[in-house]
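Removed: one protein chain of the complex. Kept in place: all other protein chains.
Right, chain A next:
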């Protein structure tokens, strides 16, 4: 396996099949934060100490115990170009934090890119598992199995009372951040989204944009995750997330049906316009393409459009990101050129060749 594939293919293999509720749920993700005993957290670690953490952790996932999870490859962040780092962030394989300011940072990826293990991020070890559609339990089962493999060969910083110790007090205890990425265009169009999101906040969950903490919700994609990591078991956290997400899916479905019955003409016009614009436009900003891809996704689900497939739409969501465009069309693109090439890419994928 060559490491090139991680940055040259837009769509991770795990994204190719949809998973359950894929018309609304894009992906389910588990992230477990762990630290090594006796070494300072990456925030304060010297270059040698960061290297030591890497030396302790990296060999674990090249042994035999990990074969059932596929082949793994380790990428050191200091050996990647800025552009490759950007692409890995856009594919959600590493965090912006690991890409931008980690010392001795590295990531271990498996073939289908459903497992990403970050070393020397905010914590020594961050195990991330991504599954398509609504599969929080499946994702947790894999993440906890990987955690067990690490725990068999390294000593974790663990405290009887506080649980797994993490650099940030918001992760202590289980170290678990369980999240689900949802596409909620009908709730946005019918202005119900704010009501639902504030309700979500009251049950210990939080809403973020698609690129994590502080990022904007573009293209009607929202990431819902647990806020609390201490005082709840992993099962409670996952059950809670699952049941809230199931309710949101139900609301989104009802809202979509209402759109079809109450304003079929308006919604059909909006979706077909978006298709038309993407098939012919010469310049396209990221925000606009995210919004219009969201319209297409909705159109396909409502049966207003016959194609493209969800998998093509997922791929376009990644390919239209700035880093990936540069990967496809050249390193030194200005913002205007990026908008031009983004439009070209959309035109070529969605039909018209003019």
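Please note the rule applied: a residue touches a chain if its C-beta (ideal position, glycine included) is under 8 Å from a C-beta of that chain, and two chains touch if they have at least 3 such contacts; residues count from 1.
What we mean here is this: contacts and distances are computed from a predicted model.
S.K.: Missing chain's UniProt protein name, "Amino acid/amide ABC transporter membrane protein 1 (HAAT family)", "Protein-arginine kinase activator protein", "Cytochrome b/b6 N-terminal region profile domain-containing protein" or "Nickel transport system permease protein"?
M.R.: In UniProt, the chain that is not shown appears as "Protein-arginine kinase activator protein".
S.K.: In the full complex, which of A:120, A:135 or A:174 touches the chain missing from this view?
M.R.: Among A:120, A:135 or A:174, only A:174 touches the chain that is not shown.
S.K.: Can you work out which residue in A:162, A:258, A:273 or A:287 touches the chain that's missing from view?
M.R.: A:162
S.K.: Tell me which of A:233, A:247 or A:336 is the one touching the absent chain.
M.R.: Considering all chains, including the one not shown, the answer is A:233.
S.K.: Touching the hidden chain in the full complex, which residues of chain A are there? Just list them.
M.R.: Residues 35, 37-41, 43-44, 122, 144, 147-148, 151-152, 155-170, 172-174, 176, 194, 197-198, 201-202, 204, 207, 213-215, 228-234, 237 of chain A touch the chain that is not shown.
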